[in-house]
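Read the structure below first, then the notes.
Just one protein chain is left out here, and the rest sit where they should.
Naming follows writing order (A and B), and every chain is counted from residue 1.
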Amino acid sequence: MRKLLLQLEPVIWLLFGQGILIGTLLLTGWGLVLGVLLPLGMVPEEALSYDRALRVGGSLLGRLVLLGLAALPLWKEAHHLRSLSIDFGGAERDVWIAPLLYAIAALGSLLALVAVFRIPFPG
Amino acid sequence: MARMAHPQAMQPARPPRTRTARPKAPDYLRPRMLSYLLFDATGIVYLLAGLVVLRAVFALASGPAAWQAFVADLHHPGYVAFHLLTFVSAVFVGVRFFRLFPKAQPARIGPLRPPPRPLIHAMLYAVWIAVTAFVVAAMVGVIP
Partner (left out) sequence: MADGSKTKTFIVTRFDPDRHEAPTTETYEVPVRERWKVLDALNYIKDELDPTLSHRWSCRMAVCGSCGMNVNGEPKLTCKTSLAEYGDTVRVEPLANFPVVRDLVVELDGFMDKFRAVKPWIIKAKERAVEEGPHRQSPEELEVFRQFSMCINCMLCYAACPVVANEPEFLGPAAIALGHRYNEDSRDEGARERNRIFRGEGTIFSCSYANECSEVCPKHVDPAAAINQAKFRAVLDWAASFVTSGPREE
């Protein structure tokens, strides 16, 4: 397991890098709308209606953005929580912490991939 | 400096000749270090944010009833507070990460040279603002 993890480090780092880069780019707007504009009443009812959500989220770009928003932050999370665990004396427990965190990220990514394909295609 | 470092931190391959005192860990309470730990700790926010989006996508795939239930939940104060935290975390992560990103680029990648570091930094901010504006516009119904 340790050896496999070592071989996968470049891939994991790449996914983490995308998670922190693209994840942050996308989550800023997502958080701004749902955490600031929504409680201020600046998001019209119609904007969040099912039909519109389906039209926007079901487009190719919409699906890609949703996939990025759901999957990429999980890799940032896994990598950073792993290093946080190590920073608090966790070199030994990393043997199971690292596989666990990366497994959560991988599973979440897989679910996200399945989910964006389950969004009904128009027509 | 109360915390101790790993007992073997910086220990030579051969044991030292005299008895040594166990190393102490760096001071975790200095502002820079706290900012780094907080940066890593936003991982929890990112995890939950990813899961909320995952729920959104599943709700969208499951039909109008599931979607309406999800949208109703978004108005719940707990969700609003969490998304405010998400926004603050993303801004904090962005500011720190975009500062550290340019210097992690190798000076040369084959024949290619990355742009000067201040330019990369400025480009990241420009893209950040543009993507955020795009996401906001799409979510509040300005576009398409």
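Just so we're on the same page, contacts are C-beta pairs under 8 Å (C-beta built on N, C-alpha and C of every residue); 3 or more make two chains touch, one makes a residue touch a chain.
From a predicted model like this one, the values you see are computed outputs, not experimental measurements.
Asker: Per the definition of touch given earlier, which of A:Met42, A:Leu61 or A:Ala91 contacts the omitted chain?
Answerer: Considering the complete complex, A:Ala91 is the one touching the chain left out.
Asker: Under the stated touch rule, tell me which residues of chain B contact the chain that is not displayed.
Answerer: Its contact residues with the unshown chain are 1, 5-6, 8-14, 16, 18-30, 32-33, 36, 40, 100, 103-109.
Asker: State which residues belonging to chain A touch the missing partner chain.
Answerer: Its contact residues with the unshown chain are 2, 6, 9-14, 80, 83, 86-91.
Simple rule for what comes next: only the chains that are shown with their structure count from here on.
Asker: With chain centres defined as C-alpha means, what is the inter-centre distance between chain A and chain B in Å?
Answerer: Distance between chain centres, rounded to whole Å: 11 Å.
Asker: What residues on chain A touch chain B, complex-wise?
Answerer: Residues of chain A touching chain B: 19-21, 23-39, 42-44, 46-48, 50, 52-58, 62, 65-66, 69-74, 76-81, 83-84, 87, 89, 91, 104, 108, 111-112, 115-116, 118-120.
Asker: Mind listing the chain B positions that touch chain A in their complex?
Answerer: On the chain B side, the touching residues are 6, 28, 37, 39-44, 46-47, 49-51, 53-54, 56-58, 60-61, 63-64, 67-68, 71, 74-75, 79-91, 93-94, 97, 101, 127-128, 131-136, 138-141, 144.
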